[in-house]
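Here it is: the structure, laid out below.
For this view, one protein chain was removed and the others were kept in their places.
Which chain is which? They are A and B, in the order written, and residues in each are numbered from 1.
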Amino acid sequence: MSDFRGPAGAAQIQGNLTDRQKTMLNAAALLCVLGILALFNQYGSEYHVRILNNMAIFVTLAVSYNLVNGVCGILHLGPNAFVAIGAYTSALLTMSPAEKQLNFIINQLIWPLSVVQAPFALSLVAAGVMAALFAFMISFPVFRVRGDYLAIVTFGFGEVVRVLCNAAQSLTNGPLGLKNLEPYTNLWWSWGIAILTIVSITKLINSSYGRAMKAIREDETAARAMGIDPFRPLLLAFLISAFFSGIAGGLLVHLITTVSPTLFIFTLTFNLLIIIVVGGLGSTTGAVVGAMLFAWGGEALRIVENPVDLGIIVIPGIPGMRMVVFSLILMLVIIFAGHGIFGRREFNWEQLARFLSRGGKRVGSP
Amino acid sequence: MSFFEMRHVIVQFGGLCAVCDFSIALGAGELVGLIGPNGAGKTTVFNTITGFITPTEGDIFWQGQNIAAFPAHRVTASGIARTFQNIRLFGDMSVLENVMVSFHFSMESNFLLAMTGSSKHRGLEAEIREKSRRHLDELGLGHLASEKASTLAYGQQRRLEIARALATGPKLLLLDEPAAGMNPIETIELAALIRLIRDQYGVTVFLIEHDMKFVMGLCERIKVLDYGKSIAEGTPAEIQKDIKVIKAYLGSGYHAGG
Partner (left out) sequence: MTTTIFLQQLVNGISVGSLYALVAIGYTMVYGILRLINFAHGDLLMVAAYAAIFGIGIFSNPWIAFPLAILITGCIGVLLDRAAYRPLRNAPRISLLISAIGASFLLENLFLVIFGGVPRPFPRPDFFARVIEIGGLRIQVLTIYAPLITILLVLGLLYIVYWTKAGKAMRAASRDFETTRLMGINLDRIIALTFLLGSCLAAAGGIMWAMKYPQVNPFMGIFPGIKAFIAAVLGGIGNITGAVIGGFLLGLGEIMIVALMPELAQYRDALAFVILILVLLFRPTGIMGETTVE
């Protein structure tokens, strides 16, 4: 996935893999993933498939969020706005005009949205483009400031979009939201997008553009002195992040088949923040692993919020418990293990090979 | 017109004059020093040249244009590079990556090529990697290429900063106290390195330094700054005899015992 080389010399201990070998390994891993997906698609329960879909969507969101927060090192708190815009765009495009009429009872949906209908794939592209367009529009005020101010401005834009979702009724149907979307999102779509996101963003991070972003994170003044206009790499990261987040929004609503403004409250951003902090800010691998843990853990923790019927007695569910656990995890990680699981390291085959061979030796020689 | 020229540059911070009516002309290939007591405004002069501060008044002529109002990244793109008094490396990136960053602004690619991993982009990346390695080798840092920049020894970090600045392809290089914190041997090596840069890369060097022995031995011409004003200019021999310079240094409690 990446050709990051660990501390000097470490790579020389074991024979290095050639690029060709790495490509082969990547292809094999991809085939493996596809195989697993095919198995779940065929034999998995609805519950498992839903978790897997959730995982993929969170992977997409976390990897694109990490590009801005982890790689560029700025604290952007408005990805929920990107997801919301993508979600509404995609939903309004796939719904049939008849269905739209059924949904919009108080205010009529504005023309031409009321009559157009587009295939799912096209709606996802539109979702990404609209989210990126929004990111572009807010980029000027956002990147005029840095640090905490940037955090609060992006947070503000997230809130503004959420308020608009509720208020712009002839576009979003307000608090009622949109219902009865076609359940287009399946494992192929969700994981296809997730893999596309991982691959393309990883390539970007490992390119000159990614280096410019990291340079800004490390020392913006020095980056400027090296001829980099900070606005451009930051804007690039912001737009790409918005694009994929928008697509993820489209996938999300076609998974749960409804859109409602409450989906896009700050809690969504908070969850993404936990994912990338626990995974390791700046590590795509960390974002992927964090997202998968989160999607799985979120389901696993659902039991604490739902009432449990033990036959004789019923233990009432405790609403809020999940978020208590999540916020505790976030704080504990940031205070005691600031680098998360992966720090800024990335997965690579050579390290895996070394790790396995070392483990093998240990097993082999008792 | 000179190779590089600052004319009547004034920098004010809220009524306070940090640089007052500063003028200097540099010829191509010169090695010039800027000295002065602490707080004289030397770094402000550098910050003004490199676009981190826009002068309140005055002009800076470079390559046939007035760059006084240029932002920092454009100044670098126009061929002026710098190092910093307090080393500013990209600490968490490798030594090689630190140098590779300098090629970003001149790279002729776009992000879509990068994200799709096109062969054109990969070729450019390989080229940058190759050039960066060469720079590191020439500055004697080749063996450290894959180390994290923040783990380097102090002298090596200073060297890396110079390597990184050189990689932007400058015609004028500004060094802000390059010998600060170095031991005598490192300082001698540094002087040799700076001469090499001037001779081999054909780069004009303008440097700030407190180490008088270093400056007097290295620079061909010296400009002295005190309280934001230029008080003397000349060869090292002339400067050492200049009564105003001696006063400025003694006045601020500095003993030029070089």
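General remarks:
Please note the rule applied: a residue touches a chain if its C-beta (ideal position, glycine included) is under 8 Å from a C-beta of that chain, and two chains touch if they have at least 3 such contacts.
Model, not experiment: these values are computed from the prediction.
Here the missing chain is touched by one residue of A:F134, A:W189, A:F264 or A:F326, and it is A:F326.
When you scan A:I110, A:I152, A:A300 or A:L356 for touch with the missing chain, the hit is A:I152. Within the complete assembly, A:P141 is the residue of A:P97, A:P119 or A:P141 that touches the hidden chain.
Interface residues of subunit A facing the missing partner chain: 69, 73, 75, 141, 144-145, 147-149, 151-153, 156-157, 159-160, 163-164, 166-167, 267, 270, 273, 277, 281, 318-321, 323-324, 326-328, 330-331, 334-336, 338.
Here is the rule we use: only the chains that are shown with their structure count from here on.
Mean C-alpha positions place subunit A and subunit B at a centre distance of 42 Å. Partner subunit A is touched in their complex by these residues of subunit B: 50-52, 71-74, 76-77, 81-82, 84, 88-94, 97, 100-107, 109, 111, 114-117, 121, 124-125, 128, 144-148, 164-165, 168. The residues of subunit A lying in touch with subunit B in their complex are 5, 7-9, 11, 200-201, 203-204, 207-212, 214-215, 218-219, 221-230, 236, 240, 344.
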